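What you see is the complex with one protein chain gone and the rest in place.
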Amino acid sequence: MAELTYRDAVARGIAQEMARDDDVIFFGEDVAKAGGVFKATVGLLDQFGPIRVRDTPISEQAILGAAMGAAMTGLKPIAEIMFSDFLAVCWDYVANEFPKSRYMTNGQVKCPLVVRTGNGAGSRFGAQHSQSVENWCMMIPGLKVVAPSSPADVVGLLAAAVRDPDPVIFFEHKSLYAVKGEVPDGEIVDTLGTAKILRPGKDATVLALALMVPRALAAAETLAAEHGIEVEVVDVRSLVPLDMQTILGSVGRTHRLFTVEENPRLCGWGAEIVSIAVEEAFYDMDGPPVRITTPHIPLPAADALEDMVLPTPARIVETIRRSLGS
Amino acid sequence: MAELTYRDAVARGIAQEMARDDDVIFFGEDVAKAGGVFKATVGLLDQFGPIRVRDTPISEQAILGAAMGAAMTGLKPIAEIMFSDFLAVCWDYVANEFPKSRYMTNGQVKCPLVVRTGNGAGSRFGAQHSQSVENWCMMIPGLKVVAPSSPADVVGLLAAAVRDPDPVIFFEHKSLYAVKGEVPDGEIVDTLGTAKILRPGKDATVLALALMVPRALAAAETLAAEHGIEVEVVDVRSLVPLDMQTILGSVGRTHRLFTVEENPRLCGWGAEIVSIAVEEAFYDMDGPPVRITTPHIPLPAADALEDMVLPTPARIVETIRRSLGS
Amino acid sequence: MAKKTAEATVLDRSNDDIGEAVRLELYRKQQVIRQAEQRAYDLFLQNLVKGTSHLSLGQEAIAAAFGTAMRPGDLSFCTYRGHAHTLARGVSVESVLGELMQRDNGLMRGKGGSMHLTSVEHGVMGSYAIIGAHLPIACGAALTAQYKGTGDVAVCFFGDGTTNIGAFHEALNFAAIWKLPVVFVCENNLYMEYTAIHEVTAVKHPAADRAAAYGLERIVVDGNDADAVYRTAQAAFAKARAGDGPSLIECLTYRHSGHSRADPAKYRPEGELERWKERDPIKVYRERLKSFGIAESVMTSIDQEVARMVDAATEACKAAPMPPEDILFTDVYADGGWAWRN
Partner (left out) sequence: MAKKTAEATVLDRSNDDIGEAVRLELYRKQQVIRQAEQRAYDLFLQNLVKGTSHLSLGQEAIAAAFGTAMRPGDLSFCTYRGHAHTLARGVSVESVLGELMQRDNGLMRGKGGSMHLTSVEHGVMGSYAIIGAHLPIACGAALTAQYKGTGDVAVCFFGDGTTNIGAFHEALNFAAIWKLPVVFVCENNLYMEYTAIHEVTAVKHPAADRAAAYGLERIVVDGNDADAVYRTAQAAFAKARAGDGPSLIECLTYRHSGHSRADPAKYRPEGELERWKERDPIKVYRERLKSFGIAESVMTSIDQEVARMVDAATEACKAAPMPPEDILFTDVYADGGWAWRN
């Protein structure tokens, strides 16, 4: 057991897989010599050499297209898109190429690749470098979508993503890179499509992802300590595949559902899960499911402003307390 | 009153606005000399000349970027992206540039433009030329998103979009281009953000958009005639702004909500509206809201297969009938 | 190389770099493409071809020459106008026509449609319908070949109009800096869909005039001359296999039909089609073979053999069932299914 930052967990996860399988290669902008702009890939060039770990030009379409072509022909590429906002300049690959090639070819073409990308707010970078865009990917049939909240999950889910035979978009939260956590020694391989109940509770189910997980946990502490409300906090971890069994199981016990989303309000994963839950568990619910989200606005840059828009523990506490009428 | 195809309504709407305002210009691939691949812009070059109606290279980023720059500086461009699937190759403009520029600049920059695009399935074109991607746009704060279902709505909503001071993504359904409808004579200007109750009913509210509107209406006829179920059919028309008053008003009367979506299942407008409706009208609902969607798969090309996946009147009837227990 | 003589009738065949066997193969491939595509057009008129389709009538020499110059292991990346390049790798006419007819015997059982023909077993790694998307993808396939040291080459076909999209630029630079074994083949048929390429392009030769922007040689070849294309392909493949990186080849040609089945091609100036038809690649090549002393009867028997094959394929397709419902939900994911939740 070692204490590792989320940032170092990324490098460890990649290194674990590259050491295991020569077909794993890794490339992106400034990822090799410089170890990445978030310093999440430091040391990989030294360990695996310049053929397997490569710096690219600023050509996101070439990066993802090349990753796809390599994946189709027998390699297992990991490609970095520096900020998830930049998925917009190579969206055709994510939306139209990776996820449709296997289906359109009736199973002939495979696409086992991982796109790692820095997601989320908190760095005061403004509207084009702070978005949470995991819902862009969840919308697209044929992708898998993962967003870990802890260093241990980073290693395990990244390994699972690399070993997965389908295209996986792997969202690393920029504001979690510096966070530390215990990571078991040795090889770690987690399972995609599994949510985790991080805190049991009987009064309501609270779903969260990535940076919202520690905030939901903090809110749960306050709710218990100050309001006698015991919420069950579920780290969704994987949007596709989606672990609805764990989620519906929890709602079946608590009869109330809250989602805590960093993405802007419309058409997020919260809307999807709420819609599934009401369709399948309507009569189990004691009250309306409530989504706690960032408001539907572009993100402001200023620290004073940015801090006001993301869901905070205080806002989570307040929303849940009021909705439960206590 | 004249009978017009949906296709001709597009040209009429553009012509109406270009005749009114010299600042309106129009460009896209093959739109001028050839009148568009869907023949929806025939005659505009002759009427307005080669300075205002222009063919572009296959450069979607240049098309949308140029539209934005022109909009910022005083023109009112209408740009065509031939198939809505191709929004993926210029997604940065739609997701990161148009919708954020005003906010980021604290109101200094304006972006009054319209992107017209051919959306939806039914032409047996396969997975990269048949998608319904209106939800891609609904997700993004700062855009407006419109999808008319009739020739009269095409003219009126297109005019409203051109006059709107914000960026509007205007989804024309490819399978509606040949459909005819009555269109009033003279200038028509509709209002964005208004849903339309096309058929009143007391037993359930059925929301539909674009090609799903005629299908929902057909289903409503069958439900009434064969099952004695009277559903209220609402054409949502505009996803942003979203006319929740009309929708919630209807649900308040019928106590049941169904959505009929062509887009794949996850994170569509149906999920958003259901989530809003349950949060705000939970205790008004007599049963779970149900989404009727295309399954979450890429679209197959074959006619035999494509016909099986989009919601059909029969599937709508069956789902509603079962859900209402009759 | 054939010696130029005034008579041009008797040539020293043994001395030719291409040779009779390969020439007959080049001829046959062009015939297969021509006849299969003409059949696709007829079937469309009978309402048996669904969706869209994009023919290469008039452009056959390019696909045939590259298909002939490629070796097993080399990989093809095609566009929606990809019947020709798919057939040129030996994929059966039946499976191509079946896909166009959206039948269960189609290459992808109707799931992909005419714009996405793919036959991995023949090295046809897909046909791509979003302009430019496959240029970077071909780079990736070339990267695998380079990484594994297979000596294989990725060949990426596209049109003149495609040179103006961003992915073209990114792919060319990417391939050049990593010296990837990829050959980019621009079929300049003078038009994008309905717009003439010169109206929307800043240079005369949309591909060749940009080669220098990627440190590459400027290559323009007569795309209606299968021999010329074949020789150019061989040189590019040799370069790629030697580790000397990519090539960008502009082939000048012309499509005889409209852009797609929906297009009557009225935008063409009068006489243009007729002028190009005089240089019909198959006509040109038949004359060439004759000038090399190959008997007319040899070509005629190839023509007939191909006709019989295309007829048989047509009948098989007409008899083939529609794809069954159960394949709708297969192969979204690698586990064979489409489940996105538990």
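For clarity, chains are labelled A, B and C in written order, and residue numbers in each chain start from 1.
Keep this in mind: a residue touches a chain if its C-beta (ideal position, glycine included) is under 8 Å from a C-beta of that chain, and two chains touch if they have at least 3 such contacts.
Keep in mind that what you see is a predicted model, and the values were worked out from it rather than measured.
Peer 1: Which shown chains does the chain we cannot see touch?
Peer 2: Looking at the entire complex, the absent chain's contacts are A, B, C.
Peer 1: Using the touch definition from the top, which of C:S56, C:N188 or C:T201 touches the missing chain?
Peer 2: Result: among the candidates, C:T201 touches the missing chain.
Peer 1: Touching the absent chain in the whole complex: find that residue among C:G126, C:G140 or C:G166.
Peer 2: Missing-chain contact among the listed residues: C:G166.
Peer 1: May I ask which residue of B:V53, B:L75, B:L176 or B:V251 touches the chain that does not appear here?
Peer 2: Spelled out, the listed residue whose C-beta touches the missing chain is B:L75.
Peer 1: One chain isn't shown here. Among A:G13, A:P99, A:P112 or A:G126, which residue touches it?
Peer 2: The missing chain is touched by A:G126.
Peer 1: In the whole complex, what residues of chain B lie against the chain that is missing from view?
Peer 2: Against the left-out chain, chain B lists 25, 51, 54, 56-57, 59-75, 77, 92-93, 96-97, 101-110, 112, 141-142, 144, 164-166, 193, 240-245, 276.
Peer 1: Tell me where the left-out chain touches chain A, residue by residue.
Peer 2: 29-30, 33-34, 37, 55-61, 85-86, 88-89, 123-129, 266, 295-298, 300-305, 308-309
Peer 1: Which residues does chain C use to touch the chain missing from this display?
Peer 2: Interface with the chain not displayed, on the chain C side: 164-170, 172-173, 176-177, 199-203, 209-210, 212-216.
Everything below uses one rule, namely that only the chains that are shown with their structure count from here on.
Peer 1: Relative to chain C, which chain has the most distant C-alpha mean position?
Peer 2: A
Peer 1: Roughly how far is chain B from chain C, going centre to centre by Cα mean, in whole Å?
Peer 2: Each chain's C-alpha centroid was found; their separation is 37 Å.
Peer 1: Whole-Å distance, chain A centre to chain B centre, using C-alpha means?
Peer 2: The mean C-alpha positions of chain A and chain B differ by 30 Å.
Peer 1: So the centre of each chain is just the mean of its C-alpha atoms; given that, what is the distance between chain A and chain C in Å?
Peer 2: So the centre of chain A lies 41 Å away from the centre of chain C.
Peer 1: Where in chain C do residues touch at least two different other chains?
Peer 2: 109, 111-113, 116, 128, 130, 133, 166-167, 327, 332, 338, 340
Peer 1: Two or more other chains touching the same residue: where does that happen in chain B?
Peer 2: In chain B, 85, 88-89, 126-128, 266, 296-298, 300-301 touch at least two other chains.
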